[in-house]
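Have a look at the structure below before the remarks.
A single protein chain has been omitted from the complex, and every remaining protein chain is retained in its original position.
Labels run A and B following the written order; every chain starts at residue 1.
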Amino acid sequence: MKNNHVHRKIFVWLLIGVWIIIAYFGWRQATGAGTSTKTITIGYQAGDEFDISKTRGAFAKKMKAKGYTVKFKEFQNGSAEMQALANGSIDYARIGDTPGITALASGTKLTYVAAGASKANGSGILVKKGQGINSMSDLKGKTIAYTKGTSSEYMLRKALQKAGLSTSDVTLKSLDQSAAAVAFAKGKVDAWANWDPATSQAEVTENAKLLVNGTTLGVNNRSFIVAPTKFAKQNKAVTKLVIKYSNADMQWANKHKSKLVAMMQKKLKLKKAVVEKMVNRRTYKMTRMTKTAVKELQDIANLFYQSKIITKKVQVKDHVQYLK
Amino acid sequence: MDQEISLNINQETTTTNNVTHQHSKRKLDRLLPWLIPVSLVILWQVAVSTKLIDSSFVPAPSAVIAQGVSLWQSGELQKNICISLFRASVGFVIGGGSGLVLGLVNGLSKTARATLDSTVQMLRNIPHLALIPVMILVLGIGESAKISLVAIGCLFPMYINTYHGITSVDHGLIEMGKSYGLSSWALLRKIILPSALPSILMGVRYALGVMWTTLIVAETVSADSGIGYMSTNAQQFMNMKTIFLCITIYALLGKLSDVIAKTFEQIYLDWRN
Partner (left out) sequence: MLKYLTVNNVSKVYQAKTALHDANLEVDRGSFVAIVGMSGSGKTTLLRMIAGLEQPTTGEIRQNDRQVTSINPQARCMFQDDRLLPWMTVSENLTFGAKDKEQRARAQRLLETMELMEFSNYYPTKLSGGQRQRVALARALMDNPELLLLDEPLGALDALTRLRMQDLILKITNEQKITTMLVTHDVSEAVRMANRIIVVKNSQILRQLDNPYQGVDNENGKLRRLELVDEVLDIIYHG
């Protein structure tokens, strides 16, 4: 007896229809990561690695060729970047070594994806020359400016620790960058823990010197690239490209220091001497995360926890992506 | 038609006492295939809950489901399933389609057979997964490499079964068709294709199986998305829950494709039983 199998036909074609729709979405997604453009938003701070990439332009072009439109967003400091990262308005952020730790402690889901070279020579504690402050112990009873939750805080604490001083031996003043700059220039604070280009600037224009720098403190003050954890997991290919092309710019920067100086000078609106000082005391690079870098971060996390800057223990290794 | 219906009614009335019995038996027959999978899952859950099995190596089904839910909420699960399904389908359509066409052409034309068949038979014996390095070198690690691999995997079962189906058509039926004045086209449509259909659908079933196994391997070797990738990625981080989730998804997708193939057989081969 012939049966028209109407129900079976409806069933099987419906199933195939659903299958095709799902596959279509898969196609959109698979090709969406490959050919159609996707916007990647990158947060950076003035004069940092991404700023070089942004100014040079090659980075965005190469990413465009791979199907990604790059948008750069400038931030004043790391904590602002971390907030933007937490609410999803940026996909990558170039930060110093501490904002990530404090953000992790406050529950931001972020992943370290890349590490930069050491900036130890450009970071340190600034004092004015001729004020009789020649060693860390001379800072006893003095006022030191820093920015809370940034590398300057870590560096400062590390420096005090190394000199055998406690935080009660000095007056610590947390100021934001511009306020601190003014306070230091006007002599309202005796010392200022900071990094390039502010340090070079002060050294060149304010007759200041670095009392201690990162190298003497064993503080590398690296740059890191972080991304929201979910984004990092889903976009390894993008991250690989970001690291690759960023590092290409870094290699270019190492080879073309005079061009870099001109570029940064224009960008940062600083004196040539300042930029030269900054550029010449560091090398640039951007690589995938390394165990050494993670260990440095963990050191910061431990110190911050001990100093009760953060209230939660942070296991940095749980928030790192080692890309192949 | 009326006669038939009355005939059926007659049959049914004479077997009324059997009907209820048969009905419950049929219900049982439907449940029977689920017996082993369901009891395995229950056993598994119990074994993990009572710590008979170390849950860090074999997570409980409930944990696997919970992992599935959380991956779904993050959007990762759907995305990877969609992408895997896309790769599988496109590979299947391209490979299966070429296999079908090649099988038809070689089955129907002696010249084509003489030219192509020995080459195809030779290539057939290369395990298609051995082509992964070649694929990566030639096509990179993009979509085309994975899709091509699936396509190659699907091509041969489809080719062999189609070819076999076409060449083993009962010669008497073809002779009958010719002597009854059927054109070549009608001969193909009314006799050769329907006759080869069981074999072709068998090829579809095999190809669907190969499609999934090839895709798993392709995605574990080089991918940044898809179920296979999810599984390899989870393996790197010893995330057993995700690994088991991926295995389950593969099992379900495999079952789904089998259901489709089986339903096609039930629809288009119902004359066989």
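FYI, contacts are C-beta pairs under 8 Å (C-beta built on N, C-alpha and C of every residue); 3 or more make two chains touch, one makes a residue touch a chain.
Being a predicted model, the structure only gives us computed values, none of them experimental.
Student: Out of B:I42, B:V69 or B:M176, which residue would touch the omitted chain in the full complex?
Tutor: Of the listed residues, the one touching the omitted chain is B:M176.
Student: So one chain is hidden, and I want to know which residue out of B:V150, B:L197 or B:I227 touches that hidden chain in the complete assembly.
Tutor: The missing chain is touched by B:L197.
Student: At which residues does chain A meet the chain that is not included here?
Tutor: Considering the whole complex, chain A reaches the absent chain at 1-2.
Student: For chain B, enumerate the residues touching the unshown chain of the complex.
Tutor: Against the missing chain, chain B presents residues 1, 3-4, 7, 172-173, 175-182, 186, 190-191, 194-195, 197, 269-272.
Note that only the chains that are shown with their structure count from here on.
Student: In angstrom, rounded to a whole number, how far apart do the mean CA points of chain A and chain B lie?
Tutor: From the centre of chain A to the centre of chain B is 49 Å.
Student: Could you pull out which chain B residues touch chain A in their complex?
Tutor: Those residues of chain B that touch chain A are 4, 74, 76, 79, 81-90, 142-143, 224-225, 256, 259-260, 263-264, 266-267, 270.
Student: Using the touch rule from the top, collect the residues of chain A that touch chain B in their complex.
Tutor: By the definition above, chain A touches chain B via 1-3, 5, 8-9, 11-12, 15-16, 19-20, 22-27, 29-31, 33-34, 230, 233-234, 236-237.
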